[in-house]
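What follows is part of the complex, with its chains left where they were.
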């Protein structure tokens, strides 16, 4: 079985970081195929970069996903998530999507802690689009970005733990997601300082993909996630053109 | 690894039906341990029977669950679900809980089709308690009860399919849950008549338990799902008394 | 006219405390019949104790309620409330239910102040199940439990008043409920320190029962609160078995 690990950022470094996190979690018999966005921002930290990345995710899936059994959209915020679900005939799971659903199942109400202040309203909308608005205790952003945190993980533990504690103690979260590939691997360090489950979004999302791998996939045949009718198009990569235009 | 298959109804027949459904889905290395409610209604179809079953579920867990690795609360409507999650140190998943979370993840908005008219408002409240009210398209009840349907599955296919189609076409559901052990095994027969994913609650819930089995369990240490402080009690079975009173 | 004062805790002391509070509020011609839970925790302070108490409430009603004209479920949090409403042919009012409806009617938005931190999420769910989520300003829990407060009422006044003021000044409550039998009688002491109505849950709930006593009772004939069809059962007290199984 093969999983497309799709990083719609255009940073190979970030793809490699994600692959390093996932490698030890990958069971025998499962192969990971990395793919990086072909165009767009190095790091997604705005609505416009995210909009471009939605296209880049489709483009990368069309180019690299045809021989895969599932897609892991490995970028917290999940640009292009529902478009990919629509276009792909295989399971597509997003890092934020899977982490949020897992946290809600674990603890009822959850919070997200992530780097970069702009993410607050964007992630609030995202959680609502999952139908989980009632389960969201809060989103707590810290000033350093995911990239900053990845560059100094040791120095970020205390800051992240304080944000998680605020989520638990003031906002009533029963579990906290550390959101973003840049924060991968820190949950185990932060959790003992918090007193509530702290989830690594990268690992949690990957676990959901592995679960989906083992099950027959029930692609919707109607509704807004069914495969759309082919429509002519221009200016797309040959692979994506083929998917869109049939 | 051992799973407690907990049927809080007091009907051994229903427990056996559930076990027959789960047996072929059980991977090597996993053992199922059935447990039936020691007191209460044969079949739960009211709020009062459900309230008694909440106690019966705790009682059965205390008696039979100590050597298990996970609990499958195998009764759609999940009596005692959050109390069990609180009291147990191992993962507890309910049939309705897991099916609803899976359906929401699969299709955004979902419906539940089940037997017995009283279930409408009770299940609406249950879905809201999961934080999934925004994801619920509708609950469609048919007149025959789960027991009636289990007794005449063949004759129920058309009725269930019509209810599912109404959910999809009128209520906007992207997936439909056939809710209840009595309807186990019918989803594969109904789905081709519907044109949208139709989930078997019994099988879907079981899959979620299997997924939980393979993962370290992150028991909340604080909040309303943490283990409560011991408190004196009376009139309980020795096993449950030990759990409650320490 | 006779009111069943049903304490689903198993503490006779708590039943006696409630009776002492209600006695001076009882009009001539009305008799109070106390009943204490036959099994379960001494004091309910967790979801699991509450689940057992839901059964104990039905059990006590079946044993003691047949010659009564109304039931006062005299335990804040109202374990088994909707199950009792379903099973009984006489009015059933819960202490928290009645206090919340009264506070909403009095002031639009209300808060609950009570003892014991675990109650926050449990009561939030309870208020939502009443359809009153929009009217809830906040739930403010203080560290001492209801039992602690009952043991030292004098020493608790300042703490409770501070919690009430926070509810009014920060959370926008127009009225505050002091929730729980352990806090009975303190509202009159706390109110002058708050500057907004402070309701005693025990007295407010009792007033609602008295109001119901004087009116013909309109037992629903259909829907989820109508009397359920009889269903065979096992392991129940003879009285409850008779109610459940007909």
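Chains: A, B and C, in written order; residue numbering restarts at 1 for each.
We take it that a contact is a pair of C-beta atoms (placed from the backbone, for glycine too) under 8 Å apart; a residue touches a chain by one contact, two chains touch by 3 or more.
Predicted model, so just to flag it, every value in this text is computed and none were measured.
Q: Since every chain here shares one sequence and 3 of them are in place, how many copies does the full complex have in this file?
A: So the full homo-oligomer, as given in this file, consists of 6 copies.
Quick note on the criterion: only the chains that are shown with their structure count from here on.
Q: As a multiple of 5 degrees, what angle does the CA superposition of chain A onto its copy chain C give?
A: About 120 degrees of rotation relates the two copies.
Q: Determine, using the mean of C-alpha atoms as each chain's centre, which chain is farthest from chain C.
A: Greatest centre separation from chain C goes to chain A.
Q: Calculate how many whole Å lie between the centre of chain B and the centre of chain C, each centre taken as the average of the chain's C-alpha atoms.
A: 29
Q: How many angstrom lie between the centres of chain A and chain C, each centre taken as the mean Cα position?
A: Measuring from centre to centre gives 45 Å for this pair.
Q: Quick check on chain C: which residues sit in contact with 2+ other chains?
A: Expected reply: 120-121.
Q: Which part of chain A faces chain C closely enough to touch in the complex?
A: Per the touch definition, chain A meets chain C at residues 108-109, 172.
Q: Per the contact definition, I'd like the list of chain C residues that touch chain B in the complex.
A: Answer in residue numbers: 10, 38-43, 45-52, 54-58, 80, 82-87, 118, 120-122, 125, 128-129, 223-225, 228-229, 231-236, 240, 243-245.
Q: In their shared complex, at which residues does chain A touch chain B?
A: Those residues of chain A that touch chain B are 97, 101, 104-109, 128, 130-135, 168, 172, 174-175, 195-197, 207, 211, 215, 218, 220-225.
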